[in-house]
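Some notes on the structure that comes next.
Other chains of the complex are left out, but the ones given are in their true place.
Lettered A and B in written order, each chain numbered from 1.
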Amino acid sequence: MRQRLLTGAGLVGVFTLLSATPALAQDEGVTADAVQAALDNIWILIAATLVIFMQAGFALVEAGLTRAKNVANIMMKNLMDFAAGVLAFAAVGFAFAYGPGNDFIGTEGFFLSSSTFSEGFGTLTTPTFFIFQVAFAATAATIVSGAMAERTKFKSYFIYSIVLSGVIYPIVVHWTWGGGWLSQLDTPFHDFAGSTIVHSVGGWAALMGAIILGPRIGKYGEDGKPRAIPGHSIPFALVGVFILLVGWFGFNPGSQLAADPVVGQIAVATVIAAAAGAVTAMATIWIRGGKPDVAMTGNGVLAGLVGVTAGCGVLDNWGALIAGAVAGVLVVFAVLFFDRVGVDDPVGAISVHGVCGVWGTLAVGLFATDGGLLYGDGADQLITQLIGVVAVGAFTLVTAGALFMAIKATVGLRVSAEEEIEGLDVLEHGTAGYGPDMLVGAGAVGR
Amino acid sequence: MQLITAIIKPHMLDDVKDALRAAGVQGLTISEVKGFGRQGGHTETYRGAEYKIDFVPKVKVEVVVDEGAVDGVVTAITEAARTEKIGDGKIWTTTVGSLVRIRTGERGADAV
């Protein structure tokens, strides 16, 4: 490595061969195994990059579906749950999730201790594995900001996001991907890329957050009926959806954790479910509400994606189609339901990630080509899936609920009514998110 | 002198402007406003929830003219802005005490 240090990006001189790079090593002949290992690492790094790109997607969806006066705040939350999440997951989360320990939690390997993780993860080096996992942790955390948008104190959200990325999510990972109790059931829990582990953890935390916060001012009329508070930018929301779709091609195929040609099928299942979710969500809201609502159709894409995330490795194309199509219907009714019962979720995060996360996990028990109830393989897998859904759901609801209550009791969770009306941008962050040339008179009219 | 204020439908603006020019008006000022009236608003839906838009976009036209020109201008606007559908708008006049052209300091009729 000394050599590399000396030579910048690897060129010792003009027109000499690269030194001290694998390239050179090849002259002495690399083995196919080594190349496969290199390929595995490169592929997972690229997949991780795609998952990290999803942060931009979440930020745009959430910004688009909320009001202009809070746009800087929502972007900032998305940025900081990534930044804080990376540090928290590196410091303790990764150890809780993948460190040696008991069936419930990892107890060693804090701060990415290289002695604990010296062996890597299969062909993946520990850093490669970590970068993929940390991207997932940030995804779980960021789901919540949308449901709590437009009324949460920034400081309080910051605390929440550290605890979720650093503790709550990692524990759930330990139970499952980390080899803990859910992976040790007779018929182990199967959640290929995280319908439950990532999405419904985010979704249930979002549910507790939205409940404990209460609805935004003006969301419910004096008659208690929900009123629409339209988001300020449908193009932002839909570009966000496209970016999330793109990122999901890292999220699902990357979860194979190896460069295996099977990732093609995982990607096909993913895209079919996304398309099906979009079409059924559009049809559902069209029939129910009279128009093909754009934001809801965007939710449908995400619902389809979440719905196939657990099963993308074990569903065939028809299974993926059904998983996505059902999710697209489900998300519409879930959004309407939460709206009606007084849970104000501006972006539909609870419905997309919580409800469809559950559905996707159960769909494995129904449609897995090997093990699915409808493929005649009995209910074992389905029962396990149910256990997983309930256990993770309960754990998240309780811990996230306790966390939000604790924050509420100490630093407070919600901004003042005045700040909420004025918009969080100016009062929490100092300036409006749009310049005076863009923002029309405080959105006063027609509110 | 009189200030003539007209509330019209946004898409009639070009016609009104042309009519005013034809009526000899050399200057006018417009702004975007929202109106509430017999026309009513409409209901929009968003993510399955409804909400009512009470205020309809309108354009306000303001023209200061000499007494003598008032009737002609009011008539010109009335005709140009009319679609005969509800919500066509209103025109009202108020008396202007004095008028100044900032550039030159001219006052009164010269300033129009």
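Heads up, the rule we're going with is that a contact is a pair of C-beta atoms (placed from the backbone, for glycine too) under 8 Å apart; a residue touches a chain by one contact, two chains touch by 3 or more.
Because the structure is a prediction, the values reported are computed rather than measured.
This structure file describes a complex whose protein chains are present as A x3, B x3, with one copy per kind shown here.
By our rule, only the chains that are shown with their structure count from here on.
Between subunit A and subunit B, the centres computed from C-alpha atoms are 52 Å apart.
Remark: subunit B residues 34, 44-51, 53-55 touch subunit A in the complex. Taken in their complex, subunit A has these residues touching subunit B: 226-231, 285, 288-291, 293, 295-296, 299, 332, 335-336, 339, 348, 445-446.
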